[in-house]
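To start, I am sharing the structure in question, which I have written as structure tokens.
What you see is the complex with one protein chain gone and the rest in place.
Moving on to subunit A:
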Amino acid sequence: MTATSSAEGQFGLVRIAGHLAAINGEIERMLGLGLVPERKAADRLGRALDEMWAMSQLLAETRAEVVGLAPPSTDLGDVLDAVVVETEKAAFEILRQAERAQAAAGRLHDGTSADPKHDLEAVNEAATAIVLACGFQDITGQRVRKVLSTMRQIEARVSALVELMGIRPEETRAQQAATAPAGEASLLNGPSSAAEGGLGQSAVDDLFG
């Protein structure tokens, strides 16, 4: 999720809430008009008023739920962007140090080292630097856990709203099927676990022939 999509999502929720509030206002105005009905239509209008009251209450409850869906102040996009930057920075540092160690070890192995003691120290220093660079996992792990916690809160709120609005699971599945990517785009899924249908190298080799 990017910072932009997060902001757009929040803006969308605010718009939905605004629309619902407007509908609620319209109904309440109609109810006001209904307080001075013609006598002949009194019974029918009374039933209509009951229906409208119920609708008004439902919309008010829905609006409250939608407002409650607004994401927490933490910007998930920025947090995940930071994880990407930190992991890339750490990977480059680890690669840089590994290549430094490989070069020194290569010179020692080939007998071309001008200063064997210095090259041995370089290997040791590179190994220490790699160990330190792995500290990124602690920081990124905390960031990812923070995002996961927020996502679970949002998931629970969305589920509550779906239930409140009476949306059936089969409707959700039909909507997902209708918007699923087709053709080659459907092949872009990223890493998949075995449970998701991902294959290991040996299974791929068997399939590839």
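FYI, contacts are C-beta pairs under 8 Å (C-beta built on N, C-alpha and C of every residue); 3 or more make two chains touch, one makes a residue touch a chain; residues count from 1.
Everything below uses one rule, namely that contacts and distances are computed from a predicted model.
Novice: Looking at what's absent rather than what's present, what does UniProt name the missing chain, "Putative tricarboxylic transport membrane protein", "Response regulator", "ABC transporter permease" or "Acyl-CoA dehydrogenase"?
Specialist: When "Putative tricarboxylic transport membrane protein", "Response regulator", "ABC transporter permease" or "Acyl-CoA dehydrogenase" are compared with UniProt, the left-out chain turns out to be "Response regulator".
Novice: Under the stated touch rule, tell me which residues of subunit A contact the chain that is not displayed.
Specialist: Residues touching the hidden chain, for subunit A, are 88, 91-92, 95, 98-99, 102, 184, 187-192, 196-201, 204, 207-209.
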